[in-house]
Every structure is written in structure tokens, then in C-alpha cells.
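The other protein chains are all here in position, but one chain of the complex has been omitted.
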């Protein structure tokens, strides 16, 4: 389809009220390992830069389970899980850090900066840096797996104030500097809460929360955190979705304005969610007062 | 035509390089009295707010010859001109000020603020305020008509720094506080030069500079200030265009990056000029070094 | 009388404690249309500049009923009132704005700047600018007459911080940008309260509140807001004074330190009130705690 | 003589152009020991506070020869001079510091603060503090007598920026922290030059430079630094005046706008010099360009 | 003993946790007149500069009883006391100021600046300066002896923020600017409380609080303010110690973290107390919560 200059102008003008609404607000975007491919990364990079140019304060948070598994196998080590959580011995932790901080984070930074022209703005940050994510061990049987107990949110705000865009790897550290693997969905929630973010957006490989996971037409477009908690025990909900859904409910109950689960495979879904009135995926809100 | 969310996202993304280019730059927009009607004002207000939201520092400068004529006649006084300039006695000056500062400026401010929602940003300013435009009398035979000798540009920059959008009426004052009528095309040029603006845009009721004024297909899309000066004596150029064209040539020679004459009757022409690659009207550039 | 240099020095020194008392404090000065003539404007301009030079933060607020009436008649329209309030249709509103913003405000700005030498400091501001005065309609029968519901006082404080002196026209706007005529006595009170001003001074064409309006020797020099409210229903008080008196009582009850009604016809009465111990006119104070 | 409120207002208004001229400018005032008595100190304190309240940045610099002589004699030591300069051994230096820093400076600070009401602003500073006056020894035969080689003027500007009024004792130090006695006229000149002051004023016990020192009617009201240097060798000029006169010529040649010698015994002579058009004493200007 | 470079490095590294603990904290150090000699002053100057270079905000406060006595006798006046407090007539007050401000303070400033190389940082301040110490008379029979009623602590913090080190003489003033002699132990306590200091350290000529004043092995190393108050009436405690001990108890009860009495005769005892784990002298703490 060919668009005229006037279409362009009209569309830009229609985005204006949304731009006004989000300018100056913080938005935490969580990317799942599974949703990441080169083309959607490119589209995401463009979205983040565009949102930044209209004043939205985006922070990217990423995990990377599949890529960690691949690297572990490449060095001859079989991934091991317990109740869905990665058993993380010292050697695994080293691979986790290399893959998250040294590969996935780097690729995201490179993709954004490659789109940014003369003014590269993306900066990789790990939860270990300057105490960004303080953690406590979860369970001795899991090894170096930790829960976030504190977030030094001003580090991220200062980078944003300087016009930079932080890309956060979810490795944390305890007060002795010992690193720990952290669940990325949980870390993103903790960061959004500590930053007093207006939105947290989970980019996933599904369209959102489905009444019937096999039928995309049963998408739940909007529900409250209480409704959502009520559904968490339903058997229709896939195991993989539960941590994300719980994180959504927790986020809004702890002060984040809105939590979203949207389809990261659809290019520019982040932009569409924020700057048009075509909501995509599932939005979780607080209960009406 | 119906646009999908993905069209919207694509268009927003395509505007990104332009947004990057203009963010933080100052742009002076001159509105002619003739080009002003309610609908194009609304579209212009939206353009200015959108440009502001992506970091462009817009200043509006307006004249208002036709409206002054109408008011003069309403109070029973016939407008009088000499060599195309308004003869301005004390009574005329009073009407000029009332119309420019008390009516046209007010209507522009109201239109912008009405589009701005909870955060009205437009502020009316007259050249008399705090010495914004210092003038010297041009010719005793013209009465209170002055030439701008100094612009206190930091007043406008301070308003822009505070997130406000100045709308400037082109009444100046001499050091005794005596007001003078000032040619608006000239005043806009002086303001753009003093602000070290990147662009000055004249919104007019014509498509731009035409080789043959009766044939819009002869539009000159781009020329240098030297070329432009060469054409100023051609008889094909209408009288009314000469001050604007000379102001364009002067502006770029005095440091403004680009000067434009575009059609203010085409809605969103300002936005199209700045944020798409569809140039509209005539662009004047410096001579190649 | 001829004064020696030592008289001069002595007088300056005697003003010192008052200067100390008022430096850094905000004072809102309301000028009535009736009190305005060229000479008292000149004296007032000098007073405001002098007070500014010793650190007093003056804001001028003006109305202009008589001048509006004159202009209405000049364009062939008879002024119309209901219960003392101007019935303001769209055409009247346009004239009100032209006279207040485009004439009276301008003349005050020009007078102050003409006295200020190389550093003109007066800046005209309308209540419509950047949401300075938000209003709500009072009564459909009155047309575009509004009551102030919010004052964006930081705009005035920022101008004062920059060393500028705001002169405010009392036209407000609703959130859609629609302008409304506002009672100037009321607007001045709302501005003083929002600015947390130390003083509000009404310059009028009477010596102050008189026990017997025909006998200037019955001036009430000082009373509390409660006393004042008690007198508002007395028949001895002229209709025109009631809004000013009520505004004085409201101002001090809402946090302004002192409210004054003084004679604007006496040159330098503002300076005398602030910098000498010769109180002039009537001072309204809070009730003793 | 009894002054009316209107006289007061008129005088304040007449001071306005001078206030405008001096606001924000630095003025260094040197007090000679001989000119200091209780009443003129009180008047001077008032002058300094008044000038401060209108934005003049006053720094006081004092010496105190007679008081040092008195204290030396009180502890049984005869003052000793060589070519008009005090021979300063270690014991003398100790007395000099005690008298200048511990007595004269203190008395000035107390007098100003006693006049300043709730906001005492005077702060005593010695040239030894934080390297304010760096000195080099003048002549081994004089002992601890030094010449100023550097002034850390930003210390004084920072105090003034904080609203404080520095009172400077002219004891300096070499880089080892060893204190030295410094000629106060010279130190005042060095401070004025380093501060880029607009004026230096020497308060003395004479009316100014006299053609005939026995006839006050022969006062030279104004001369250039070149004229002044031409007169320095005239025998009519008293020994005591030569350092002051040379300091005046040096000050203006090194960038200070104006240097004055005025009569400190006349109360408020500082105020009269700055805020009225009655020049007092002798003014030294640069040669016309 | 000869130390290797590695010893040096090790010692520096061992000081690191203490440096971290004290960086950015305020510490008030009171010097008694009796403890002051040239060598311990030199060591103290080095300690203060070293602590400053690692970010500790030191303020020195000094008295000077013995030196005042000496000067009084030198001018032929016998010191007079009543209940341990100096009877201070006008003449005595003048000598007190000269000795404290003009001699002891100066010598401390010179000693520190002499050690500070190219960047002298010590600045003498008297309690009279800009209202640092406001006092009220204690007892008519004592003359000009005052109690501190207010401390303008921001003056000291501003000097510290500018990288300067204040040395405070304990002369205060009442609101009329009249100076008063103030007990230095008490003044130091008031300053520490007003500054929200972390520590107050009294440098004395004794090892600390001794169970048996004749036996240094009975040093009390640590006690709470309540314990300390319980001991104040014991006859074993010397008269001279009581004001210091009471000031210690008051200081910690009013918010200062720790109060110390340490031996000023031991060189570098301040540094040892702050940067090693060898506590010296007596430490007073708050009662455990």
C-alpha cells in the first residue's frame, strides 16, 4: 500500500495524545529468550529509539534460557532443572553470565546502537554492577539461584537522565559480590516496582493470556490483578506462563500502573501498544478503588 | 482509506531519522495573516505540539495585516500605505497592537492550548516584552514603523527550556518604551538569526516560489541564497513575495540553516516538511562552500 | 523644598528596615481601570522598579472596565451588565481581550520598560498563557464570564526568578482553551493566594474604607477580616467597593499576610505603604490567633 | 527639618537610576585606621547594608596603624618605622594580628551585624584564610612585611554570592603559612583588581586630593590616572596620601572602573557617593580611550 | 624501625574500612588551650588534612584560657573567676577576642595552611561571624559571658562543601551584635549537635576518664551517657573535667553518634582514633535502644 504525505501527517498527529500520555514515564520491557530473533530485535530497537525520542524512559530486561542451554551443551554439560528452575553450580553460573552478559545483552546493545546513527544510546548493565540487583540465595539445592531483595533504581534513572537506554542482564549479587542467577520475569517486576514505572511489558511468544490456550480468539484483553490471581490455578494455563502472570499481578499490586503480556513475534507490537489505540495482548490493571 | 496498526507503526518508525535530526533544534515559523483560518490553525497547533513532543523548539511569529485593516475600518479609519508599508499614526498603532497582541496572538495561544490537554504550553509574547525586539524608527513619513536592531533571544530560549511554546507578536519598542509596528517577515528573520535557529519556515497562501506565478507546476523546489537574490528583480515575482524572499536569503546568509516558503493552506505542511522526505514548497540554502 | 545630600542619605537609611522586611517577598498589586492615568502610571512604574531593585517580587494585575466600555461603544455596541457583571457574548469577549491584553497591558508594560533604561523588565501575561488562570463558567446568562479555579503560580515565580516583572491581564481559559472574562479583583486575590504572597494591594480611586463615604476623615486604617466581613452588609459601603473588600477578607483568610486598599491617585502611594511608616489607606489583617 | 512621606518617596525614586547602575557590581571600600570612630562606623554599617540590599557587592578592607601603635605601647614596645613602613618583628607581628583580626575586624563585624537585625551578614576574613592573600617578603630589614602577589578572589565572591559581607584584615601569608603584615591601601587595590571590581573607595580623614592641602576649596573632583601620576611628585601632596593616590592610579589602570578618595568623617559619604549625584571627594578615572 | 613498601601498602589497606565508615561524616574536634603546643599542633594539622583528603568533614573548635590569662597579665590585669567561669568585663572581653580570634585561631590556621602546600584550606571563623553562635547572657555577675542558644550550622557546612576547613573561635554575639565570651566545651557541643555530626572529640591533656585520676591504668574506655551522668557527682572526678564530661553526655543524647575524650598530647591521636582499631581515650555512646 502506498501512503501519501498526508496519511503520514495524520498518523503522526493521531499518536500525539499517546505521546503526551507516556512522555516522561518509565516503561520496563522484558524480552524472553524464546521471542528473540534478528528481525523482531530490529523492530524492537526501532520502537525503543522512537519511544525514547518522544520522552518515554524505556529499560530493557532480558533473560536467555534457550541460549544458555545451547552453550552449556556446546561445552559438554547437560542443563539441569528442578521445579522449573535451573540448577546452577559454579560452572553453570559462569556459562549463564557469559551468555547473558557477554552475548545476549551485547547483541541487543549492538542492534539498538546500529539503528541509532551518530548517537548510540544503548548501554549494557548487569545486576551485579554497582549493586543494581541485591539477591539472597533461594534454596541450597538450586546452587547459585537468587531472589532479588533490593534494586538500586537510581542507577537506571541516572542513565535515563543522561539520555541513555539501559539493557539489563538479570544476574545479581549478594553483598559479598558473589553472583547469582535470577529469574528474569521476577527481576523485571522488581525493577519496574523500584523505578516506580508506569508500565511493565512482557514480550512473549504467545498472543497473551488465552481462555483456551489452543484458540487465539479466546484472548483475554483486560483483567484486574485479582481476576488474574483467581485464574493462576486453572489447569488451562501453561506452566511457562505462570511466573509471568504472577509477576504481572504482583507488579500492579506493588504500584506499577499497568502490566502487559504481548506477542513479541509481531513486529512493533510495543509501539502499537503504547502509541495507538489498538491494544494488543493482555493488560493487567489494579482493581478499581 | 483505512490504516492498520502496522501501517501506523511503520510510519512512526519511518519518521524516526527526521525526529533525530531535528530534536533540540530551533525552528521559527512565520504565519501570514492571509494564511490563517480556523482549520489550518488547528492543524498547525497539532504540528507544533507534536514537534515539541519530539524535542523540536518551535517559535511562532505572526503578523496580521488583513485583520488590522478590518478593525481600522470597523472604527471608521481607512488604512493607508506608502510603498507597501502601513503608515502608522498613534491611533493606528493602538489598533495594530490590539489586533496583533489582543486578538491574533490570543487566538493562536487558545488554539494551541485547546489541543494540548492538561498541559497548556503556548505563551503569548510581544516584542515589547522585556526588550524582546528593540527597534529604531524607519522613516518619519511612516510614523511608528520600526526596524529591528536587537533581539533578546534568551527570553525565547528560556521559555523553550521551561517547556513552553512562545507565540510572538511583531510589535517592538525603542529604549524609551515607545512601541513601533514591525514588518513580521523581517522580525521573524531577525528572531531566527538571533536564536541561531536551524530553520525558518514562512507559511504563506502560495505553494512557494514559482517560475511562472500562474503555473503551480513551475515550483522551484530548492535554490541557494545567491540564486534567489538574482531572481528578486525579475518582474515575474509578485510584490507581496519580495519581502519574504529577501528575508529567506538574509536568514541563511546570516546563519540560519535553511529557509522555507511553504503553503500554509495545506494542512500539516509544517509536519510534512520536517518529518517526511516529501519536501513541500521552496527551500533556500546557503551557497555550497 | 531643597534637600541636602545628607537628607537623602538619611531617608535612604531610614527605609532600610522596611527594605529588609520586604526583600524576597511577593506583593500582588491590583490596578483598577478607573485609577489609571498617565502620571500615576509613571509613578507606579517607578515604584515597581524601585521595589524590584530592593528584592520585592511585584506582580501587577489589572482590569479595565471603563476602557472596555469605550471600545465597545466605538464599534457600536452598548455595554450590558447583570447584577454588576458584564454580560459577555463572543463579540464582547473579543473586545475585552483586545482592550485588556492588547491595550491596557501593553501600555503598562511600555510605561515600566520606558522607565527601566537599558534593562526592560516588564512582561505582559494573560491568564490564558500556559494555563495561568483556569476558569469555569459562572452563569450561562452571563456568557463567557468565568471564576478562577486554579492558578499556575510557578509561571509567575519563574518570571520573577529571572528578574522580570509580570503584568497580568485577567482573561482566563477553560481546559479547551476557550477564553473567559474574569473579575480582576477576584483574579488578583486568587493569584496572591496561589503565590503565597505577603501582601495584596488594591490601588483604587478612593482613600480606603470610610466609615462615612462622604467624609475622608473617617478612614478605617486597620481592621481584621472578621471585622471587615461584619461591615460588608452595611449600607454605607458603596456597591463598587464590595468585591474589593470581600477579596481583601478572603485573601488574608487564605494565607496572604496583609491586604490593603489604598489611593492609586496619590503618587507613589505603593512605595509609601511599603517603605515608610506612614501607612496609607486601609489595611486588613488576619484575626489575632 | 521635617520630611513628608512624599519627600521620602521622591528621594527613593531619585536614587533609582543609581541603584540600577550599581546593582550586581563589586565595590571595595578601604577604611583607614584614622577615620574609624564609633559614629561613622555605625553610619558606614548602615550604608553597607543598604547597598547590599539593592544588590551592590561590598567588601570592606581595613588597616589599623594607630590601634596597633596603641597596643604595642600598652605591652611596652615602641613602634618602629623605616621609610614609613612598620618594622615588623615576630612579636610585633603577633600584636598586629591580634589588633587587626581580633579587634578592629571584630568591631566592624559586630557593628554591621548589630544593624542587620535578624539576618547578620558580616563575616570577618583575614588574608591568611585559605590563601586569600599570598605574599612575598618585601625587604629583610622590615621583617615580616610582605607584598601581595596573588589574591584568591573567588573566596570573596562566594561569600557575596551567599549574601554575606566580607570584612578583610590585611594580614597575608606566604606558601608556608607564615603570616606577614601587608599595607592595607595596597591590599585593597590588589583585591579590587582581582575581583574585577567596578569601584574602589578609600575612606580617609581628608576631603580628597587638594590643590592646596590647607584649603579645602581647592578639592580636585575628578582627574585621570595619568594626571594623578603627574602630581604624585608635587611637594604639595602629603606623605600619607601618596600610597593611597598611587593605589588609585594603579587600580584604574589595572581594570577597576573608578577609584575614589572620600572623607570618611562625613557620615554616609559612601552612600552619597554611590546613590546621589552629589559626588564627594576625588574621583580617579582611566584616561579617555 | 624500618618499614618496607609492602608494610606501607598493608597499613593503608587496613585503614580502608575506617575511611569508608567516616567519609562524608562531620567530626567536631575541640582543642583545649592547655593541650596546644607547636608539635602536637603540627601533628593535628596533618591529621585534619589527611582526614579531609579521605572525605571526613572536620571542624576545629578552640578555647584558650591560659593564653588569655597570660595576655591579661601582660597588660596589667589580673584574671578573675567565679565558680570556675571567667568574669568578663568589657576590657577582658576585648583581650579574650584578641587572643582567641587574633592569635590562637590565627596560629591554627597558619599551621594547617603551612602543611597544605599549594591549596591552603583552613579558614578562621568566629562565632560572631554572620550569626554563627547566637548567645544570651548567663549571669549579670559574670559580665559578657553567654550561653549558646542557636548555631547557624549551614555556614560551616557551606565552607566544608567548598573544600575548606573551618577553625572556630568561641566568641558569640547577641542579636544586637554585642560579643560574649562562651565556654568552648559547650560551644563545641552545640556546634556538633547543630551540624548533626557523627563524632565530637575533646583533645585534652589527660588520657581520658580515669577511675582513679592518679592511675592511668584505670582508664574507662567506653561507657554510655547514662553511666557517665551517674559518675559526674563522684568526687574522684576533677573539677576541670566535669564540663567536658557533661558536654559529652549531652552531645550523644542530642544526636551526635559518639563523643570522645582523648589525649591531645599523644601525636596523631585523632588519626589513630578514627582510622585504626586502637581506640584511644574514653568513648561515650548512647544507651542501647
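By letter and in written order, the chains are A, B, C, D and E; residue numbering begins at 1 in each of them.
Just so it is clear, a residue touches a chain if its C-beta (ideal position, glycine included) is under 8 Å from a C-beta of that chain, and two chains touch if they have at least 3 such contacts.
Note that the structure is a prediction, hence the values are computed from the model and not measured.
K.L.:
Just list which of the chains on display the missing one touches.
P.N.:
The chain that is not shown touches these displayed chains: A, E.
K.L.:
Just name the one of E:49, E:122 or E:135 that touches the chain not displayed here.
P.N.:
Spelled out, the listed residue whose C-beta touches the missing chain is E:49.
K.L.:
Touching the absent chain in the whole complex: find that residue among A:7, A:94, A:196 or A:227.
P.N.:
Only one of A:7, A:94, A:196 or A:227 touches the chain omitted from view, namely A:94.
K.L.:
Kindly state which of the options A:39, A:176, A:215 or A:235 is in contact with the chain not pictured.
P.N.:
A:176
K.L.:
Quick one: which of A:103, A:229, A:265 or A:286 touches the chain that's been left out?
P.N.:
A:103
K.L.:
Which parts of chain A face the unshown chain closely enough to count as touching?
P.N.:
74-75, 94, 97-103, 105-106, 109-126, 128-131, 158, 162, 164, 171, 173, 175-179
K.L.:
Could you pull out which residues of chain E are in touch with the chain that's been left out?
P.N.:
Answer for chain E: residues 1, 3, 5-17, 19-20, 23, 43, 46-47, 49-50, 53-55, 116-117, 119, 267-268, 271-272, 275-276, 278, 280 touch the chain left out.
Keep this in mind: only the chains that are shown with their structure count from here on.
K.L.:
Name the chain whose C-alpha centroid is farthest from the C-alpha centroid of chain E.
P.N.:
B
K.L.:
Can you figure out the chain closest to the middle, judged by Cα centres?
P.N.:
C
K.L.:
Measuring centre to centre with CA averages, how many angstrom lie between chain B and chain C?
P.N.:
From the centre of chain B to the centre of chain C is 35 Å.
K.L.:
Please tell me the distance, in whole Å, between the geometric centres of chain B and chain E computed from their C-alpha atoms.
P.N.:
The separation of the two C-alpha centroids amounts to 68 Å.
K.L.:
Listing for chain A: what residues touch at least two other chains?
P.N.:
none
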